[in-house]
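Let me begin by handing over the structure; questions about it come next.
Part of the complex only, each chain left as placed.
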Amino acid sequence: MRVIADIAIVPLGVGLSLSPWVAAVERVLEEAGLEPRLHANGTNVEGEWDDVLGALKRCHEVLHEMGAPRIATNLRLGTRTDRAQTMDDKLASVRAKI
Amino acid sequence: MRVIADIAIVPLGVGLSLSPWVAAVERVLEEAGLEPRLHANGTNVEGEWDDVLGALKRCHEVLHEMGAPRIATNLRLGTRTDRAQTMDDKLASVRAKI
C-alpha cells in the first residue's frame, strides 16, 4: 500500500528554535531512502506504508535521543486503490487547473 | 515507545455519510486490543507505537476492502520520555485547572 504523507513534527521543551530538530527529521527521512520535500509547515514524503511510517517512528526516536522530552506530530496520510498517483501527479493535476 | 494518538479517517468516493466507515474504524481498533474513545471529530487511542500504528494501517486496509477507493487521514501523535502519561492523566490534569 503506497502512501503520500505530510509530516509536521513539533518537539516540546527544547526552546523556540525548531529548525535543528526539523533538519534532523529531514536527515532521518533521507537516510530511510525517502526523498522528503520540505515546505514551510511540514514535509511531503511518499512511499510504501511501512517505509514511511517506519521512518516516522525513527524520527521520534532520534529526536528523543537528541534530547527532546516531548514530541507532538501532525500527520496527513493519503492512500488510494483506484489508481497509482505520485506527489508530482497531484501537483501537476492541480496546476493544470489553476 | 508509548504514543497517544488522535485518528480522523475520511474515506472519499463513498458518498456523504461517513458513519459506517467510522464505525468500521472503531471496530478495527477494538479488534487490535486498543480501547478507542470516539469523539465528534476523531478517535483517541493510546498504546505502544507499533500497536497503534499497526492498527491504523489495518484501518486503511479494511476501508479499502470495504470499497473506499481513496482515504485521507489526519493523525496527531504524542510521545514523551520525561514521564509516563495516559490519556486519563492528560484529561485530569487539564480539568483540575479549568
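Letters A and B mark the chains in the order given here, with residues in each chain numbered from 1 onward.
Assume a contact is a pair of C-beta atoms (placed from the backbone, for glycine too) under 8 Å apart; a residue touches a chain by one contact, two chains touch by 3 or more.
Just so we're clear, the structure is a prediction, and the values are computed from it rather than from any experiment.
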{"item": "Copy count for the complete homomeric assembly [2 present here]", "value": "4"}
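FYI, only the chains that are shown with their structure count from here on.
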{"item": "Inter-chain centre distance, chain A versus chain B - centres from mean C-alpha coordinates, in Å", "value": "19"}
{"item": "Interfacial residue positions of chain A with respect to chain B in the complex", "value": "1, 13, 49-50, 53, 57, 60-61, 64, 69-82"}
